[in-house]
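Shown next, in structure tokens, is the structure this report addresses.
One chain of protein is taken out of this complex; the other chains stay put.
After this line comes chain A, so read on.
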Amino acid sequence: MSLWVDKYRPTSLAKLDYHKEQATQLKNLVQCGDFPHLLVYGPSGAGKKTRIMCLLRELYGAGVEKLRIEHQTIVAPSKKKIEINTIASNYHLEVNPSDAGNQDRVVIQELIKTLAQSQQIQSSSQREFKVVLLTEVDRLTKDAQHALRRTMEKYMYTCRLILCSTSTSKVIGPIRSRCLAIRVPLPSTEEVCNVLTSICKKEGLLLPPELAKLISEKSGRNLRKALLMCEACRVQQYPFSSDQDVPETDWEVYLRETANAIVSQQSPQRLLEVRARLYELLTHCIPPDVIMKSLVTELLSNCDGQLKTEVAQMAAYYEHRLQLGSKAIYHLEAFTAKFMAIYKKFMEDGLDDMMF
């Protein structure tokens, strides 16, 4: 527990550093006693999980923090054994069903049913329901999501669901309508800076405000990343200087270079090189949609105003294709090629205009 991220993570709703209004709302929600299913969504590093754990602590007390990892084996109807790790306390169960891949439906059905069908022993002193926390709901297959629908209603009395995802677009409508959706937005730059400064103070370090700002910008307001960057800066060089270079994640640097390669030359040969780089990114466990998004961001920064709309539209088109298909590399390359074509045409037109 020595990374700052873990060490200084708030454990109760009252201690949360930002979105305090939402924290009080959540507190009220717990106190009013009518606790609904929740769908917590927001970009990664915004503090969804922290907020959920605080909420659980508010619900059940400190006992929630006694966690244990359980290895569960579930036998699918096809006699296939699925092994999955769950994290559980006495009051809740956390599952990442997408670990099971295509068989996530079975996981959801079995796990939730077994949990929901057993009642709390001391219901007088405790809450009468347990909580199932499902993470990465946006990666659930449609089958699994449909399996969830009925379970959510049927076992309402003994079990509440908290769903955690980065976006609601992949959660089917029926589930969205059964949950209270809570959006956890990213903290603002100032909030990130405040958090960084306060933690450094607790560590007995002095963080120059310029560096704090730089870190928060570089991290894209992702608080987890910001804290890690800050700690990496500390390891790199202690007496902080305000113009210290902040370590970045390798894949972002790599992606930026790829984008530069695309902009600098447009030819089939270059496309072949870009393909190799895209493969490299994919094999380093970077999800294709993240690659697409970051690539577009990098490319757009190199584009002219008129071109931006066109490129953004193309990106949306190919991102949709990417979601529909299964071979990410085709769609990524298709987008790259299209961008090359558009960009080249634009540049040539611009050149012609200059000539005449």
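Criterion: a residue touches a chain if its C-beta (ideal position, glycine included) is under 8 Å from a C-beta of that chain, and two chains touch if they have at least 3 such contacts; residues count from 1.
Throughout what follows, contacts and distances are computed from a predicted model.
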Q. What is the protein name, per UniProt, of the chain that does not appear here: "Phosphatidylinositol N-acetylglucosaminyltransferase subunit C", "Chromosome transmission fidelity protein 18 homolog", "Protein FAM114A2" or "Ubiquitin-like domain-containing protein"?
A. "Chromosome transmission fidelity protein 18 homolog"
(Q) For the chain not shown, which residue from A:Cys32, A:Ala62 or A:Val235 touches it across the whole complex? (A) A:Val235
Q.
Under the stated touch rule, tell me which residues of chain A contact the chain that is not displayed.
A. 1-3, 5-6, 9, 44-45, 49-50, 53, 65, 67-69, 85, 87, 94, 96, 135-136, 222, 224-225, 228-229, 231-232, 235-236, 247-251, 253-254, 257, 266-269, 271-272, 275, 279-280, 282-287, 290, 318, 321, 324-327, 329-331, 333-334, 337-338, 340-341, 344-345
